[in-house]
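Removed from the display is one protein chain of the complex; every other protein chain stays in position.
And then chain A:
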Amino acid sequence: MAARIEFQDLTLGYDRHPAVHHLTGAIESGALIAVVGPNGAGKSTLLKGIVGMLQPLGGRMRLDGIAPHDIAYLPQLAEVDRSFPLCVYDFVSMGLWRKVGAFGRIGRGERGRIEDAIRAVGLEGFERRAIGTLSGGQMQRCLFARLLLQDSSLILLDEPFNAVDAKTAADLLDLIRRWHDEKRTVAAVLHDMETVRRSFPETVLIAREVVAWGPTAEVLTPTNLLAARRMIEAFDDAAHICARDAAA
């Protein structure tokens, strides 16, 4: 169980415009790191780049100890079609995909693990409920149960506490701490600085480029946060080709 990510001058973006610009650094194995920054800073883009949904525009990224398909990734707006007639139990069981695949049997051991995951997120009693009948917070718990089953050494969470009440957020945060204790690598995009200060030892503050990266207390200083806020959000359609690549 060791998943490490290394970025070397990584640029990610859309249609040639950089959203994450010349990122260098590493997320060490077992890290619990918060990714913070203003809207449009490239936080979600960075996670998408790590799971391989975006190809780098420049630079390189290396995953050590894990394949892209083994990463447990919780997107910001999960594209779940909740009108599909599927119950919580079946939905959560998809977390076992890497183990059972398209044809593998879900035997007694797997059923036990599914029940454990549902219990761990506090959804016992909801097993047979259709996912369309869940509230926003319950659905988020459901998605966390699936993440639990994925049993991944690298977990990426994009704004996991969005539109979730305090109790649910606290419960889910406990799960994240548990993952950290189990030496899994966890990176989460967050907006609530209080949560970050309390629970995340390491933080990377980005505003398209890295503003600061290190122990949370050193990163979340007023100076750094102000610098991040000064980022210019809009893409410039008349922008020149990035000179730093040419210099390198």
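One rule holds for everything that comes next: a contact is a pair of C-beta atoms (placed from the backbone, for glycine too) under 8 Å apart; a residue touches a chain by one contact, two chains touch by 3 or more; residues count from 1.
FYI, contacts and distances are computed from a predicted model.
K.L.:
Missing chain's UniProt protein name, "Zinc ABC transporter permease", "Succinate dehydrogenase cytochrome b556 subunit", "Glutaconate CoA-transferase subunit B" or "Potassium-transporting ATPase potassium-binding subunit"?
P.N.:
In UniProt, the chain excluded from the picture bears the name "Zinc ABC transporter permease".
K.L.:
Taking the full complex into account, find the residue in A:2, A:26, A:63 or A:130 that is in contact with the omitted chain.
P.N.:
Per the contact definition at the top, the residue touching the missing chain is A:130.
K.L.:
Among A:71, A:88 or A:114, single out the residue that touches the unshown chain.
P.N.:
A:71
K.L.:
Of A:2, A:86, A:173 or A:242, which residue touches the hidden chain?
P.N.:
Spelled out, the listed residue whose C-beta touches the missing chain is A:86.
K.L.:
Across the whole complex, list the residues on chain A that are touched by the chain not included here.
P.N.:
For chain A, the residues touching the absent chain are 51, 53, 69, 71, 73, 75, 78-81, 84-86, 91, 94, 97-98, 101-103, 130-131, 146, 150.
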